[in-house]
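Mind looking over this structure? Questions follow.
All protein chains of the complex are present and in place, except for one that has been dropped.
Letters A, B and C mark the chains in the order given here, with residues in each chain numbered from 1 onward.
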């Protein structure tokens, strides 16, 4: 199968490498050419060039603007997509743009499958992503072998905007869990419970899951660099959740709290740390500054 | 070992039955005598009477007022506790009262171990509670056999108020998770994702833990009766968290959201449903009323 | 002075009539031609046509999209604006679009003054608006006679985006005050203070100002129709505030609360009532339903 990968950020690159290692014939494009170095695949001049001759074109881009530009811009994807070639969009984009993309692809009679991914680049490299795929039944079947090589699990949705919303839902839940961890860990710490003990306590009662364990331990260790997921991207995703809430008329008051703390972290230059670092704002509000832990030991 | 159980609500009763089945010699007291019926243990006239002759006195009461009354009231516990008898307080009480109880027991030279429990009455009946025990080292050792018969896990803290705060921390985290579930499930539903699919999605990504699975499925099924944990008690616990935050100077903005939704549910007469029913308020704010689900099926 | 008025909603129409009555030579355009009826001014075919020959072109449009379309669309304003003619934008638009408009006008060498207005259509009809005008010094001077005929007060800012932000600031403050009124009036009512007494109390202490008096009395009377300012427009303005906050990195937690209540009102079909009707959501959360007032009389 000939696959084009358009966008080689950390995630796009990891997916490209995984596909190469599984024997796919690959073609790639990236805005900054330097990021294509060392990849054993032909580097194309434009998204349109990358699309020509590919059966599947996967886009992996940072935000709504990048997706619009790559798709609709001069020498954009839509000008190169062959008859029958499927566009698989893995970027986390707004519910509104997802809806627009469905219309545009239909107008151009090009099949479109939205397939945002959950997982870090390492998961992509090992074929352990979770893919949230939304589109027509036939497209799901057509992409199945490809997705099976990338993901440990594929969740199917009947249309593209729903798959995008699902991704927003997962990230909102993670962001909210980080906020809650930050709050209860600060409360505990001020009352004499070491943050790592709070995490153990939660895991030992009703919260034995990756979200609480992974982020809880990071927060307890105050290890926010290097970022697994940049705080600036976390803010983008929370804003996608809130704008979906505006559009669909669903208030999200706890998500607001997460957004505000991400924003406060941004306002003081912390955009490049891991998004679990929003808890530094929670700690500051409780009068806890970095490195002055008040923790006690358990007997 | 002679054990007195003071307070026979759902949890106290379940613990008493568990202890009987494990061969303890029991003595019980309850404010409303009717609740002692059918229990194969002598029923005492007052907390003081129950305490006399017991090596361990466990209290299992609903709130701060009940604990103060039972301990300090006329014919209260402190007037009956033998020299060397240990008071084990399993109630969820405020951080402030926990601190006061330490002082009062010390003045009366009576050992006190705070040991709030996590788990439902069924867990107590099967010895599967998690106990958060706080007090002096020697007390932990002394109560170990008793606790091993009640709990699958005992987390030790070096003092009583810390154990109480730990219980508050766990319940705040659960309440916050219910709120987040309510928000993302409502958002998903308005965008065409069935609530049960949202729960599956979360479990299938980073949230495979009892808190998300148990409460998520309850919320998806809108099954709030009978209550596992009454909404009115959930509000009490969130208020304990917020007053601990006031006392320790730790703002808890996401916990506020939970409290407000519990309060709104109370304001419209829903105090007796399960506390996961706070999500009915979240759904109402999104214009979703009971029974008009907009869910779509996945392919 | 020849003035074109582009956009004849309630506010545009009122400004147009005011200018006619003050002797200006007017030319008008509106998307829906029906709204131009009865106005003693030539009706043009397009924004470009309206602009041709005018010394000042005032736009009064509902949102960012309408402004972009009228300015940049086919036969849009920019294609008709004469050399030296000033575009005065009175619409409430986003801080981001305001910044873009400055750049676009500069590229086309057309002078642009942003001048959003505070006040209701009746104020426009009587020349009693407050205008928040932002742009170069010379433009302020050039528009002074025109503005003096429309406004009781002109506040000057040194650039266009700042004037727009100022409008957003005023409306956020009003929205927040409505929310606060809703909260304290509900609290008072549940404790036995009639809503109108709460309003009198506030006015009689530190809040003797139009925001509290006008909106407070409307809320006390539950008189939300006809709308002075539609709830849907209020939501738009709060969203402008929050997106300015995102852009400028300024969290606005109280504004979130306002937005959420407006959104909840929208979710249940209340978009056409006055925006002070967001307090119906506050009352519902307190278990107060319409028409079951619990007020007591003062002695």
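We adopt the following convention: a contact is a pair of C-beta atoms (placed from the backbone, for glycine too) under 8 Å apart; a residue touches a chain by one contact, two chains touch by 3 or more.
Since this is a predicted model, take the numbers as computed values, not measurements.
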Out of C:23, C:204 or C:226, only one touches the absent chain, namely C:204
Sole touch to the unshown chain from C:85, C:101 or C:132: residue C:132
Subunit B positions in touch with the non-displayed chain are 235, 239, 242, 245-246, 249-253, 256-257, 259-261, 263-264, 266-267
Contacts from subunit A to the absent chain lie at residues 253, 260, 263-264, 267-269, 281, 284-287
Logged for subunit C, residues touching the omitted partner chain are 95, 118, 130, 132, 137, 140, 153, 155-159, 161-162, 165-166, 168-170, 172-174, 176-177, 179-181, 183-184, 186-188, 190-193, 198, 200-202, 204-212, 214, 241, 244-245, 248-255, 257-258, 260, 282, 285-287, 296-299
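Note that in this section only the chains that are shown with their structure count from here on.
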Cα centre of subunit A to Cα centre of subunit C, whole Å, reads 37
Per the C-alpha centroid definition, the whole-Å distance linking subunit B and subunit C comes out as 50
Among subunit C residues, those touching two or more other chains are 253, 260, 263-264, 267
